[in-house]
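Sending over a structure as structure tokens; questions will come in a sec.
Heads up, one of the protein chains got dropped from this complex, but the rest are sitting where they should.
Each chain gets a letter, A and B, in the order it is written, and its residues are counted from 1.
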Amino acid sequence: MSASAEERNARTPWALTAPALMLFVGVLLIPLAMTVMLSFHDWGQYKGIEPVFILKNWREIATDPYYAEMFGRTFRIAILTTLLTALLGAPEAYILNRMGGRWKSVFLLVILGPLLISVVARTLGWALLFGGNNGLVNKLLMSAGLIRAPIPFMFTETGMVVALAHVMMPFMVLSVWAALQRLDPQIENAALSLGAGPVTIIRRIIMPQIMPGVLSGAIIVFSLSASAFATPAIIGGRRLKVAATLAYDEFLNTLNWPLGAAVATLLLAALVLIVVGSNALIERRYAEVFR
Amino acid sequence: MAYLELDRVAKQFGAQTVVDDFSLSVRKGEFISFLGPSGCGKTTTLQMIAGFLDPTRGTIRLEGKDLTAIHPAKRGLGIVFQSYALFPHMTAAENVAFGLEMRNVPRGERTERVRAALAMVGLAGYEDRHPRRMSGGQQQRVALARALVIKPSVLLLDEPLSNLDAKLREEMQIELRQIQRTIGTTTILVTHDQNEAMSLSDRIVVMSQGRIEQIGTPQETYEKPASAFVSQFLGKTNDFAATIDRASAPARLIAGSWSAPAPAGRNGPVTISIRPERIDFGDAGLSAKIVTRIFQGNHWLFQCESECGPATVIRQNDGRSQPAEGEAVHLTWRPEDMDVRGVA
Partner (left out) sequence: MSRNGPLALIFHTVFVIVMVAPILVVCLVAFTPEGFLSLPTNGFSLRWFRAIANYPEFVHAFWVSLGLGALSSFVALLFAVPAALAIARYRFRGRDALAALFLSPLMIPHVVLGIAFLRFFTSAGLGGSFAALIIAHVIIVFPFALRLTLAAATGMDLSVEMAAVSLGAGGWTLFRRVTLPLILPGVISGWALAFIQSFDDLTMTVFLAAPGTETLPVRMFLYIQDNIDPLVTSVSACVIAITMTALILLDRFYGLDRVLAGKGDTGR
């Protein structure tokens, strides 16, 4: 006999995952490490990249208020987008969940489908809808009497938030939808039979139970919005830079790769911290209830 | 005088009639079971009483008042759901307190009543547990306490024990019966388990395909089933083809080589049904051969092949010797133990 059954069992999973592991170490972890290294290199207009270890790029980001403003804008847009998707997406998921069978799947397809449609195409749609001061959106809002003067959407943060919220909305709906699926289908009837009205049911019974779904949706939307590229680039134009578009500029226009790498590294670090931190918070907050 | 009354209630979903012509009057304090296979309309009927569904036709009255006009939140019925439907984000005490909060019961009284309700179901000391940290039986008790603490006019139980294992289910049956007897709440239980219905209820409503087959005490429905369905559904039964011969005098009922004086009324071919535990082995009667003999502790179970087809016989294990497999026997029973029906 060769290896015992147990020894074989211990080796098999490693044999099966080894190719993927090698791929990930070779072409994901090493490039990421090289990027972090790159952020400490020097760069000059004529000398190009110099492989030395200096803090020049990091100092520039820390001291130049341009970067503070840019990161501030990035995270402001991400937070507003997250709030907007949560405020609209969570109720929509709830309404969707209460629909009858056929309508439910039709609208689920309509709302989640855009997730898979090219971001460039979707953002282009918003650029067309915003289109200057007499764009379709402004015309509609004005004729509905909601606003008096046209709101500038193109090349503004407002426009970026609206378009990004549209791009990210499916993630929020999906996440809340998943939480709603875990609800006991009789839970609303139980509350009803105990004398609770519709508002109480939503506030005291439904909301606390879908909160983990809203929060994990918020984490996804936030991290994707903070690192979004296409939408800010098309709606924001060349002046309103966010982290991703700035890094793009440094790499492909200015060619100051080390500085771009520093911006990217900072964005990655900030997002990992925020995502891991809030995940831990959510898990601790809801550990007691959702075991 | 009826406390809860259902009068020719019917429910249709589209073209499909799920409950039809359901009439029942329940006395105050009574324990009623709706018994039937899944899809017989028992849960639908319960949901109409609860107000989660509106009847298509008919009325439901509680103490003479039309219940269907009242919003489910205002009906004041206590309901225990099959899944329990506990609020997972609230502790046991908060779950139980919820209904009292909705009724604006002052905090002091609320705490006292929650404590008493949890103690009644044997969960004193579990106030601060979350449902997910409790066993199925404990969750079931919380659900019961939550339904009872609001002093409901009627307690509705939707298959409350079906998610428990057999031993726990038996314990909970006894406990449920005791609690119901003590506080005297009018109770309606929906179940597909005939043992549960028989051991708990004052009266059983046997349902099939949306219609009531029989309403009666557990003993009546078992001993005097109103239809073939009822006799099949409530325990095992043997159906034999037989004939009533009115040509001879006195008229006789004949099944194979077994015969007895014919009951009044019918003539020609009939179906007779006899419970397995009412059949005895005798010197004369229906000829049969024992195919299998199974020992089950307190009784023996025999599968026989008789002149009139397969037959099941149950004999108490009273220490006497029993026929062996392959042995030829005669099956006999008292005429009053059999149920005679016309051939469908």
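The rule we apply is simple: contacts are C-beta pairs under 8 Å (C-beta built on N, C-alpha and C of every residue); 3 or more make two chains touch, one makes a residue touch a chain.
In this text, all values refer to a predicted model and were calculated from it rather than measured experimentally.
Colleague: Mind giving the shown chains that are in contact with the missing chain?
Modeller: A
Colleague: Which one, A:Ile77, A:Ala190, A:Ile206 or A:Ile220, makes contact with the chain that was left out?
Modeller: Result: among the candidates, A:Ile220 touches the missing chain.
Colleague: Going by the contact rule already stated, which one of A:Pro19, A:Gly44 or A:Gly145 would touch the omitted chain in the full complex?
Modeller: A:Pro19
Colleague: Using the touch definition up top, pick the residue from A:Leu109, A:Ala149 or A:Ala287 that touches the left-out chain.
Modeller: Answer from the full complex: A:Leu109 touches the omitted chain.
Colleague: On chain A, what residues meet the omitted chain?
Modeller: Within chain A, the residues that touch the unshown chain are 9-10, 12-14, 16-17, 19-21, 23-24, 27-28, 30-32, 34-35, 38, 88, 91-92, 95-96, 98-100, 103, 105, 107-129, 131, 136, 163, 166, 169-171, 174-175, 177-178, 216-217, 219-220, 223, 226-230, 233-234, 243-244, 247-248, 251-252, 257, 260-261, 264-265, 267-268, 271-272, 275, 279.
Just so we're on the same page, only the chains that are shown with their structure count from here on.
Colleague: Taking each chain's centre as its mean C-alpha position, how far apart are chain A and chain B in Å?
Modeller: It comes to 55 Å between the two C-alpha centres.
Colleague: Please output the residues of chain A touching chain B within their complex, sorted ascending.
Modeller: 184-187, 189-197, 200, 204-205, 208-209, 288-291
Colleague: For chain B, which residues count as touching chain A in their complex?
Modeller: Interface residues on the chain B side: 50-52, 72-79, 81-89, 98-99, 102-103, 130, 132-133, 146-147, 150.
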